[in-house]
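Shown here: the complex without one of its protein chains, the others still in place.
Every chain is named by a letter (A and B) in the order it is written, and numbering of its residues begins at 1.
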Amino acid sequence: MKRIKLEHLKALYRRISETRALYLPVRSAGKTNFAFWTEDAEADLDTLKTVKSPKDAFFPQSETLYTCRREGQKLHVEPEELANQDFVVFGMKACDVQGVRVLDQVFLKDPVDSFYAARRQHGTIVSLACHAPEETCFCKVFQIDCAAPAGDVAAWIAAEYLYWQPQTEKGEALTELVSDLLEDAETAPVDAEQAAIRAMVEQLPYSHLSLEGWNGNATEEKFDSPLWEQLYKPCLACGTCTFVCPTCQCYDIKDYDTGKGVQRYRCWDSCMYSDFTMMAAANSRTSQMQRFRQRFMHKLVYFPANNDGMYSCVGCGRCVEKCPAHLNIVKVIKAFGKEDP
Amino acid sequence: MPINQEEFRPLIVAFCCNWCSYAGADLAGSSRLSYPADVKIIRVPCSCRVNPMFILRAFEKGADGVILCGCHPGDCHYSTGNYYARRRMTLLFSMLDYLGVENGRTRVEWVSAAEGAKFSATMNEFVEKIHSLGKNVRLGDLRCRN
Partner (left out) sequence: MQELIDRAKALLEDGTVRRVLGWKTGDLPYDPEPAYFETPESLKDFVYNGFCGANLSKYMIEASKLEGRTLVCLKPCDTYSFNQLLAEHRVDRDKAYILGVGCKGKLSMEKIKAAGIKGIRSVSGAELTDPAETLFFDTLYGKAEMPYRDAMLERCHVCRGKTHAVYDALIGDSKDTTDADRFDEVRRIEALSPEEKFAFFQKELSKCIRCNACRNVCPACSCRQCVFDSAKFDSAQKANADSFEEKMFHIIRAFDVAGRCTDCGECSRVCPQGIPLHLFNRKFIKDINELYGDYQAGADPTAKAPLTSFTLDDAEPNIVAERG
């Protein structure tokens, strides 16, 4: 166990950014989101939840795949370079780290997504325990311990120190890089912090949500439930829930005409959008009820069915906070819970 | 990035209504009045056909200035089209100014079919103005740069 005084964090950021890009929660125009650290960036480790999840670090909202350029009669296809620079994501919460594991299931399985894989290879995750979990959190439901986050390095803030514990080889390498800024520390303050966090988690209103009935075999029973017809009603069909979600991984591939050629890029898509399943022949989901159902069935039924029971929800609670109509996955789970005899 | 004024050739998009201004441009041509080749004319049926999106799209794709030319108020081929266009462009230009886009990158000019000289003078003047403003950076899409 190592530690560094909170007031010296800037030196740590500076040191890391000398050799690697450093991606961390930055406050800008009143909101905290993950962004690259610069000397004048306002790093913010106090905000529990960044608006967007840090999945951007590995799976950006939009990225170019290749560019076609026309020169006379010739067409040049220039593939986009894969990430080849090491970078560090600092301050990811336990739920967000689990979110990356969910993305791994999708992008690192055959066929491997080379853009994502390159970023995973070059990225080091420094996770941060949740000092003060909130009422919208429900990571415990998915067996995530926000007091002991996974990641290459785990960190805790207690009193005026940030405690630092490398957990993987990558983590050791990063620790090596900043070793002269860290000092050895006792584990007692971290143990106390962990105990306090876990005690708080027990009291959170959603911590004891039951997932009974939600598993890979529930398709038949849940799919045709009349409840969906009632639940979706307030949904505005915006994409807020999907775009703030750490596990939503659907994307669209589009072309952009630059006037000199075409850039083929991919961008996050949302199953809430009417064109999400648009195909040449027709659209397979024609109502908002079907789209709404898809989002929750995917997270709680289809995904576990294909990934050894792993849910693609991590209980970060961002959708609970951000949905303009106050709909969310918790309300859906509870509604079905009431229905079951 | 400093712009080398020597090399800077602005791209100007001119939306011209079919009935007056496009004919005005024709007259400028047949009268051998010159205006810079930087001006690319797009013919539209009426000035009110121009949706604000057209103007933003022109900027997005690399235009440095956009000018809309239509019949003089009162002379619209469709009686009132240019009156609507006038209100729309007034609001749009005011919004662009509010967003911090340099004044003068957008313009509306009423040019009749008989005003070849005005067309050519307007374009010369506008190109000069855009020259002085330099490249459009604020409304362009980064992907369209190089």
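Operating definition for what follows: a contact is a pair of C-beta atoms (placed from the backbone, for glycine too) under 8 Å apart; a residue touches a chain by one contact, two chains touch by 3 or more.
As the structure is a prediction and not an experimental result, all values here were calculated from the model.
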Chain not shown: contacting residue from A:R69, A:K260, A:R285 or A:K331: A:K331
Chain not shown: contacting residue from B:D26, B:E60 or B:D75: B:E60
Chain A, residues in touch with the chain not shown (by the definition above): 28-31, 33, 48, 51-52, 61-62, 132-136, 200, 203-206, 233-234, 236-240, 242-244, 252, 254-257, 265, 267-270, 273-275, 278, 320-322, 324-327, 330-331, 334
Positions on chain B contacted by the hidden chain, ascending: 52-53, 56-57, 60, 73-74, 80, 83-84, 86-104, 106-109, 138-143
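Here is the rule we use: only the chains that are shown with their structure count from here on.
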Between chain A and chain B, centroid-to-centroid distance (C-alpha), Å: 45
Chain B contact footprint on chain A (complex, rising order): 256, 258-260, 263
Interfacial residue positions of chain B with respect to chain A in the complex: 61-62, 141, 143-144, 146
